[in-house]
Structures are given as C-alpha cells and as structure tokens.
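For this depiction, one protein chain was excluded, whereas all remaining protein chains were kept in their positions.
Our next item is chain A:
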Amino acid sequence: MSTSRLVRLIARTGRIAEPVPAPVGTIFEGARVLRGSVQVRYVDLGGGTDCAMEISAAFGPIYDLERYGVRLVASPRHADVLLITGVVTRNMVEPLRRTVEATPMPQFVVAVGDAAIMGGPFLGGYGVAGVVSDFVDVDLEIPGSPPEPVEIVAALRRIAGR
C-alpha cells in the first residue's frame, strides 16, 4: 500500500473507538496493587474459538481495552491476568499448570465463557479432563457462550480499576 493511500485511509477512518461506557462498579478485591496497569496472557485450553474471537474484538480498536491500561502480552512471565477460555483438554492440563507457575504473583485467573466455567456440551468427552476450576483457582468468571466483548471489557476494567 502506498504511503499516500495509507494517509488518506487514516484521515478518512478517524477515531473508531466507542465512547467510554459508565464505570463498572467496584474494583476487584486484591487487584488494587496493580494500580491501573494490567498485562493479560490469553490461554485457550480447547473449545470452539468463539471466545477467542470476542477477546480479540475486545482488544481491537472499537472496544479498545488498551485505553483502560489493559494490554495483551506474549509471555506469562509478563502477565498479571491469565485469560482462559475453553474446557481443559487432556493435552492442555500440563501447559495450564506450567503457565500458572510461570506467572509472577499477584496473579489473577479469569475464566471466559461457559465452556471454561462449567464445561457446557464438551463435558464428558473423551478428550476433556475437566473445567478450569478443577485445576486452578479462578478469581473471576465471565459467563456467556461466548460473552460479548462489552462483558469482557467490564470484567477486566474491574481488575484495572479504571
């Protein structure tokens, strides 16, 4: 793409982030120590990738989670929050344990979607080892199948406190 075309596109698009919705109630207990800076590591343990699409929308330009100081990072060692979707499949039990181990304290585990919280239709499948709370302590749950980006934004804003 030529530079002039890119500049025209930027000028035409302008600002597409939606206006900030009303504050979302109280800050999540214990997250006060983060003081407005939340780094998120996203972990998909298995499932339909529907939650993954909603999460990527929440971090996209329209919902713009980054404006509340919430950022996706490439390594659990940089993370404060583990955003977990899907039922725990057998192959992901060990990676989940290692990811939690690699995350520095204080850490928060957020289960996104009904599959992660209670298993949904996947429970009892031959490849499914259980739900997230069977293996790690879940701090916050975002129900929905999949939850809307607005709900993901609201939950993470409670951790960021902004």
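One rule holds in what follows: a residue touches a chain if its C-beta (ideal position, glycine included) is under 8 Å from a C-beta of that chain, and two chains touch if they have at least 3 such contacts; residues count from 1.
Throughout what follows, contacts and distances are computed from a predicted model.
Taken from the listed names "Formate hydrogenlyase", "ABC-type multidrug transport system, ATPase component", "Cytochrome b" or "Sarcosine oxidase subunit alpha", the protein name that UniProt assigns to the chain not shown is "Formate hydrogenlyase". Touch with the chain omitted from the figure is made, among A:D50, A:D64 or A:E148, by A:D64. Counting the whole complex, the residues of chain A in touch with the unshown chain are 3, 6-7, 10, 13-17, 20, 33-37, 39, 61, 64, 66-69, 71-75, 77-78, 80, 101-106.
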